[in-house]
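Shown here: the complex without one of its protein chains, the others still in place.
Think of it as A, B and C in the order they're written, each chain with its own count starting at 1.
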């Protein structure tokens, strides 16, 4: 298999670590550049002992320079904060390198929405139109032809995949949708902070960021596209004392309140039949984040409750693999002409 | 302070352990009897090493006999499964002993609801009318005069306290309420089972029992009484990898969608002003289960979201103390003519 | 009970939080002053939501000034880093206030040992001679008469109590002692740092700081005093993914290799008979940190293994309560003429 050279900017976060882990086992994408201002000069294996004796361990961390990155890499992953990413993507694209951006900088099609939710002006608005939203199940063809892919947020990936079959099959009212989402602590990032210390997260549970978490407009954008109309919904995240994983519990009103549990399940099963990574669980079974740990699966259950007229969807992913690094690699696979699953046929680590 | 003699039937579960812990520091209620068929003959301190050198450690565990229990105890706590409890309560009351029942046997006023949700016939329906639902904030007076108190479920305690101010102040529509609740693993009980082994709960997250968890009718009963009309709501529990604690996230439609966050917060604050154990957090703060760990507090936040027309209430309690043993002791205090907070002024163990 | 006024300098750490928790339920020691440069001006309840509606919540955090502290407090707890504490203790004592110091500044009798292990000169060497090492089981009388108590480290408290009976009964060789200690993450303190983030501590286990952890000389000092000769030992700490608790596993050579398990157990039991807080477990039982959580107990098991000629002692405490704040309060009780256990008869929160 022909090798493509991959650069990774932003190596110190959990998404960057996960890219390094996944590329260590990838047959065609080779990590050739890793950038971090703070850690420049170290070998990657020195920074991440888990990587020693594996491919990538000997890459020496460097400071990002667009021209050099473009010269050395076929594709670059930007795992840096929103606001920083757009300033790197513009020159990389100009030099002809492909880009998968992990930040929110290119996820929203509307510049106005970006500026409102992120309190920052966007300095590459043309790219907002060009960037493809990187969920392979929804946009495989466009991703394959893209120069710039906006890698989706972890919560949006989980929520959108969860709602997809309900919207495609017209099972629910689009008003009044509530997403109650729960994430492991790696979602909070790998930066020193008292509020994510072990003792502040362990053996406790809390909500955060509601009712205006920044993943809201991204979910609303994609749900609106699926619904064919503007949808406003309530998205509310919580922090679970675990490392990895997201479970989204989605509540919507059944369009036909007498719909049976069997009918709803059958619609979901049909929609996702043959999907590589979306697994609709048998009726009665409910997803658990551990069953998708470290892999690309999205496990979905659907419950139609006639008593309350509600459709409840439960959707689980690994936030670092499916919700970030793994999905980025799936997108890179498509952008490089490789089968989408290359290097990603991972059994969950239970 | 005059001492009252307390008996505890069902010592091997987490609620029983918590009763033993709390009574070890209680100035007026003294544990004089502890019953368990499986552990009969052991000293309580032998079963629970944490209790050694504390009051109660020397109680010898015995097999329950109603007559003997009634003779030796002023009040008996039944921490046994639903179905078993009613068979014990009847003779105890007949012998003139007061009873606080931890099970669901006397929580529902409707025999029909009980039989439907618990798939079992009720053999003491007269007591359903007599039993008082033991949330001190709602029913202190009736509890003080009761022979039989039905100690509420952990989820219902948390949910009902969370919804109370919204209903009292008529802030929400009573249709379409969703309660997304999350509990630590002690809620699953202390019985050997593969699905609650450490490795099956740790580092994972899942829903369970939805959409027909047995705490639903109990919540609906009390919410209906507060609302003055029949309310049907959607209650959905999840399992958090932590020991103790419940957080309920409650979603409802704002009656007046233009209600500001300040107005909602003010209504909640006013309603709970002066409450001993319900703490409405400052606007912008959100509850965490660790801040109520091991104590009687119920921490509540309210968020009015004009963008989606929703009122979101977050309510947190300790499931074993406020949600079971502590609330039982508060009820026993009232039933014995003691101040409700006797032995319960506990700072949370953060 | 006459009230004594307590000041607490260093409120943002876990030991400070635990002092606040314990004083909220203390009948005679009242928190009247809390100092922190970073949080000055806030109410204590604002900083620590768990404290609201409890005694101490309304104390307004201030910046430490020795004269003011001395004027307003009968006793001051210094929960600040080593090096800082000595500069505060000197003026406080000069103004006539009693001091319990949580840091290492006054634990070592030898100035040279302090300067060697802490790489810092000691600027109040006279106080090294005066300060009393605050383990009530060993030095109750001296503590009662002291102006300055050096509150012991958490590991030393656990290790010294564990070794006490072995040394007193001359069961072991004093050469070649190994202490393999394991602590929860609260021992690492409440400061922002990547290495104690939830995701860096959870679901993993590691050693740290060995073979020259700073608690070593403190343990060697007290063990030498008990043994009546200079003892050099190997102390090696590990980090456990839990909040609270320390378990020390102590290995020593049996002086009489044919000593039976019964004899060893009997010697330990006899030594600690009647102790308020040290519990020697029944033969065959082993301590668990949860059984001492949040309280003052030290649970000890002793195992004599003829096969290898070893005595193994297991000793467990709560690092924040017995290993810091609770022991400080016990010392303060003694220094104020109160019974040592005042406010500390706490059942562990299992």
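What we mean here is this: a contact is a pair of C-beta atoms (placed from the backbone, for glycine too) under 8 Å apart; a residue touches a chain by one contact, two chains touch by 3 or more.
Note that the structure is predicted; figures quoted are calculated from it, not measured.
Visitor: I'd like to know which visible chains would be in contact with the absent chain if the whole complex were considered.
Guide: A, B, C
Visitor: Using the definition of touch stated at the top, determine which of C:206, C:229 or C:270 touches the missing chain.
Guide: C:206
Visitor: Which of C:121, C:192, C:234 or C:260 touches the chain that is not shown?
Guide: With C:121, C:192, C:234 or C:260 as choices, the missing chain is touched by C:234.
Visitor: Which residue among B:97, B:186, B:249 or B:333 touches the omitted chain?
Guide: B:186
Visitor: Looking at A:74, A:101 or A:299, which makes contact with the chain not pictured?
Guide: Of the listed residues, the one touching the omitted chain is A:299.
Visitor: For the chain that's not shown, point to the residue among A:101, A:180 or A:203 touching it.
Guide: For the chain that is not drawn, the touching residue is A:203.
Visitor: Write the list of chain C residues that the hidden chain touches.
Guide: Contact residues on chain C toward the absent chain are 176, 178, 180, 182, 184, 202-208, 210-212, 232-234, 236, 238, 240-245, 247, 249, 251, 253, 286-290, 293, 303, 305, 307-308, 310, 312, 314, 316.
Visitor: Suppose we count only contacts with the excluded chain; which residues of chain A make the list?
Guide: 17, 20-22, 24-25, 46, 48-54, 202-203, 276-277, 279, 281-282, 285, 287-288, 290-294, 297, 299, 345-350
Visitor: Given the full complex, what residues of chain B touch the hidden partner chain?
Guide: Given the touch definition above, chain B has residues 14, 184-186, 190-194, 196-203, 241-243 touching the missing chain.
As a working rule, only the chains that are shown with their structure count from here on.
Visitor: Specify the chain with the shortest distance from its C-alpha centroid to the centroid of every protein C-alpha atom present.
Guide: Of the chains present, the most centrally placed is B.
Visitor: If you average the CA atoms of chain A and of chain C, how far apart do the two points sit, in angstrom?
Guide: Taking the mean C-alpha position of each chain, the two centres sit 46 Å apart.
Visitor: Would you mind pulling out the distance in Å between where the CA atoms of chain B average out and where those of chain C do?
Guide: 36
Visitor: Two-or-more-chain contact residues of chain A, please, as numbers and ranges.
Guide: 184, 202-203, 241-243
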